[in-house]
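The other protein chains are all here in position, but one chain of the complex has been omitted.
Chain naming follows the written order as A, B, C and D, and within any one chain the residues start at number 1.
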Amino acid sequence: MSSVSIELRNFALKKGDFHLGGISLEIQKREIFALLGKTGSGKTLLLESIAGYYKNFEGDILLNGTSVLHTPLEERKLGFVYQDYGLFPHMTIGQNIAYGLKMRKKNHKVISEEVSRLAGLLSISHILSQYPGTVSGGERQRTALARALILSPDILLLDEPFSALDTVTKQSLYRELIKIHGEFKCTIIFVTHDFNEAQLLADRVGIIDKGRLMAVRHKDALFDLYEDDEVNFFLGLKEL
Amino acid sequence: MSSVSIELRNFALKKGDFHLGGISLEIQKREIFALLGKTGSGKTLLLESIAGYYKNFEGDILLNGTSVLHTPLEERKLGFVYQDYGLFPHMTIGQNIAYGLKMRKKNHKVISEEVSRLAGLLSISHILSQYPGTVSGGERQRTALARALILSPDILLLDEPFSALDTVTKQSLYRELIKIHGEFKCTIIFVTHDFNEAQLLADRVGIIDKGRLMAVRHKDALFDLYEDDEVNFFLGLKEL
Amino acid sequence: MKRKSTLNLFDITAIIIAAAIAFFIISALLTIVLGGAPYLKKALLSDEIRHAILLSIYTASVSTVICVILAVPAAYALTRTSLPFKKTLQIIIELPLSLPYLVLGLCLLIVFSSDFGRALKDLGLKVVFDKNGIIMAQIFVNLPFAVHLMRAAIDLVDARLEFIAGSLGASRLERFTTITLPLCLSSVLMMVILVWSRALGEFGATLMLVGVTRMKTETLPASIYLNISTGDNGMAMAAAIIILIIAAVSLTITTVLRKYTGIKSRISEVVL
Amino acid sequence: MKRKSTLNLFDITAIIIAAAIAFFIISALLTIVLGGAPYLKKALLSDEIRHAILLSIYTASVSTVICVILAVPAAYALTRTSLPFKKTLQIIIELPLSLPYLVLGLCLLIVFSSDFGRALKDLGLKVVFDKNGIIMAQIFVNLPFAVHLMRAAIDLVDARLEFIAGSLGASRLERFTTITLPLCLSSVLMMVILVWSRALGEFGATLMLVGVTRMKTETLPASIYLNISTGDNGMAMAAAIIILIIAAVSLTITTVLRKYTGIKSRISEVVL
Partner (left out) sequence: KPVPSQSTPPVTETPKVTEALKSGLAGHTLSIYCGAGMTKPFEEIAKLFQDESGCAMEVTYGNAAQIQTQINTSKEGDLFIAGSADELQPVKDAVTQSTDLVKHIPVLAVKSGNPLGITGLNDLVKEGVRVVLGDAESTPIGKIANKALTDSGILDKVDVIARTATAPEIFNALKMDQCDAIIVWKENAGGDGVEIVNTPDMGKYIKTVPAASLSYSDDAEALSVFLEFLDTEDAKAIWTKYGYELMN
């Protein structure tokens, strides 16, 4: 079996005036990949594409060797934390987290145990019976994280998963994420605006600008100068 | 005329199981006040209360000397950037930004000039004709900012206004915000999870924990030890 | 201060309009209540009316259940599946909405008098001149309407949440039952009450398809019609009062139920 | 793989149900089209039918406009103002929904034959036996329905966006017209088409309030009624075909319009 988890083959997508350029990228199994880029550069579009959100793209996206659109949605085994969370507004926080297990017809006891465990990890045990409409931004974000993690998916796509959290909470979540990754050996792509976060968590870092993947580097080489000056500026390596 | 812009008098609010404790605070005209606190500590509730969002509170909130609920909503002259932006989904980005001026019956030319100017400042000129549903997280955030700024309100309430932005964009917005504040001399309260941001922009910083306002400090004293160890831990000053 | 008065003016105008409508409706209904009240006891004691009450509630309930069972998947098919010519199908299904009930009844009479109807009858499903016909007429009158309401409700649901549910492992059926349907629960409830109300009052199509045989196919509206025909307006109005009571009870129940279908948000308590 | 078949099964079932409903309706309507087609030319050439077509379109349009003008502020009052007893008012307004049209017509006849009606008549607003009565009957039949639909639509709008608009300086009227109403535009459109369709086919209440006077108060449904009464099913069906054509055109127009009322999102193009 191949060790490539996610493969983009000359992938291109057009949305309105925005072009996601031909992107080729291989992400290995168990790799943690950070995606950096200015706001509006196409990070979310790229993650959504990997999840099989859009149909009319060029090139191909393979998940574990199969083209993403050839796998039925419910069998893609992706965990996705959306930038705006995408919680189910008619379910409590607890029901939101439990949703994936329920769909897998796990028994009631297993579900409630798992939900408590994850809620504990993410410090949201006290709001399990509230509805997403009534909780705080950070609480919503952690709910989305819990909902994605509970299935221990092969691939985790995280769109700025810690953006609404304070430093203390963030630190503890970093630790949990690393633990989970160690346990389940999943592939993770995450978007962040925080260079330290990228270096701390990721194996490799990709930098995207105006829809094009400008560079992919090992995390330790993140701050080495780039060919493109826009990228150097973006990383604070050079004034324009 | 008093120089106090916002005054909380022993303000308390109960939402579900959450209590926002008796908070007393005076914020001066032209002051920039940063609100720090863990996720779920009540920052958003506090900002919403100042905007007059809730009715059944104890104590009082005065805006420019008048109790907030005694001022009709449309006359409160508050700019609010919501944590989840609260854009009007049926209007384009341009129409969203223009909304406040339109309601003030400004003429068409003034409106379109102002919209272009702000869109330029916030680098969202290219998406003015898109709908909020189709733009990126950071673009939404800047739209919300532009919509609030266009009225040059006396009081700006910003709930994590830069959380979805990359470092470069953030830096340029810091400069713009400082410029706008210098120009219009508005009072600003903003919520952030970024200590540097707080120190860079604010005059004073308030720290809130579990619904209680633990401390209010001058920005330069932010990292001096506190009485409460939770706060010290939150600011990374002490391990628990 | 200028604005403050605008505020009041608009609200006050709206309130006055609502109150005026309610007042006019109350006055109009009062004519019936006053006219029928002296006969209400007699009506309630009459075997015929009692039979009509039960028959009305029975047929309206059965036809409402069938309508919902058919309308929900049909609306799903018209909004979320890859069915071709969705818009055309939808327009076809909604066409009967503007036909007079008399014509709908005639349609049904012709259809159920055809070989198809005969075959059905041989299978034991008698429609013409039968209770089943009442149910059939109510379904035919209400189904286009139910499909329309359901489709509009499903259209408003954010399809993205269904995508998310799917990626969490939900099959299409599960996505529909756990996300789409609950998200438009209040619309479903509204649809049910409207369909039931209309079924309760339906008469035009029934008249043509099943006639009115006393104690057999006599619903409350039929009873009203017969009583008006014999000049017994008092008894007719008494029967109308009974319909009003049934309707008021069911409206009150759904109004209470609706309270629990809304999506919880911080906003529900906000000062506007 | 198991799941894949579940997917197909549910979608297929739903599609079959939708197709079956459409097929049944098509068949039923075809009986009319076939029965009426030979008479269609004669009907279209007859002065009487032409008059009926114009009168139907005129009355349905006027009553729809009035319904919308009244229902929108009434629904606003019932959802967004501080009006006391909102729920009770709402139930009162919705009560007529389940009354047979005959009874509604009787109500109106009594109301407009009272001193109030006579006073109105002296002021020049004749209702009984008059064109105005047709409009009045259509309004009375449709208003409860229109208020119900509007209220449900407004209920679904996020009140928070109205708060935000208010804090940006919008008065209550402006909040309503720039935020609430546009956000439920597709529901308003749906309400308009349903009300118009029902008005086009309304006859029960009209018959009681205004009867049918040829070339004066004869709408298309009235024409159908008279033709059926005299055994002219062919001409009746020809008139029904005309209603169908009008309905089909208006449904097509609204279906096209609805396309432009949706809220744009990334999702609209998503693979489900």
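Remarks
As a working rule, a residue touches a chain if its C-beta (ideal position, glycine included) is under 8 Å from a C-beta of that chain, and two chains touch if they have at least 3 such contacts.
Bear in mind the structure is a predicted one, so any value in this text is a computation, not a measurement.
The missing chain, though absent from the view, touches C, D when the full complex is examined. Only one of D:171, D:219, D:233 or D:250 touches the chain withheld from this view, namely D:233. The residue from C:93, C:109 or C:136 that touches the chain not shown here is C:109.
For the options C:68, C:128, C:141 or C:165, the residue in contact with the chain missing from this view is C:128. Across D:74, D:109, D:137 or D:238, the single residue that touches the chain missing here is D:109. Listed here are the chain C residues that touch the chain not shown: 106, 109-110, 113, 128-129, 207-208, 210-214, 216-217, 222, 225-231, 233.
Although one chain is not drawn, its touching partners on chain D can still be listed: residues 106, 109-110, 112-113, 128-129, 207-208, 210-214, 216-217, 225-226, 228-231, 233.
Simple rule for what comes next: only the chains that are shown with their structure count from here on.
Remark: chain B and chain C have CA centroids separated by 48 Å (rounded to whole angstrom).
Within chain C, the positions touching two or more other chains are listed as 3, 7, 160, 163, 166, 171, 265-267, 270-272.
Touching two or more other chains at once are residues 15, 53, 73-74, 130, 134 of chain A.
The touching residues of chain A, counted against chain B in their complex, run 15-17, 36-40, 43-44, 83-84, 126-127, 130, 134-139, 141-142, 159-160, 163-170, 193, 195, 233-234, 236.
Taken together, the chain C residues at the contact with chain D in this complex read 3, 6-7, 9-11, 13-15, 17-19, 21-22, 25-29, 31-32, 35, 70, 73-74, 76-78, 80-83, 87, 89-104, 106-108, 110-111, 114, 140, 143-145, 147-148, 152, 155-156, 158-160, 162-163, 166, 171-173, 176, 186-187, 190, 194, 196-198, 200-204, 220-221, 224-225, 228, 233, 236-237, 240, 243-244, 246-248, 250-252, 255, 262, 265-268, 270-272. Residue ranges of chain D in contact with chain B, taken from their complex: 160-161, 163-171, 174, 178-179, 182-183, 185, 263-267.
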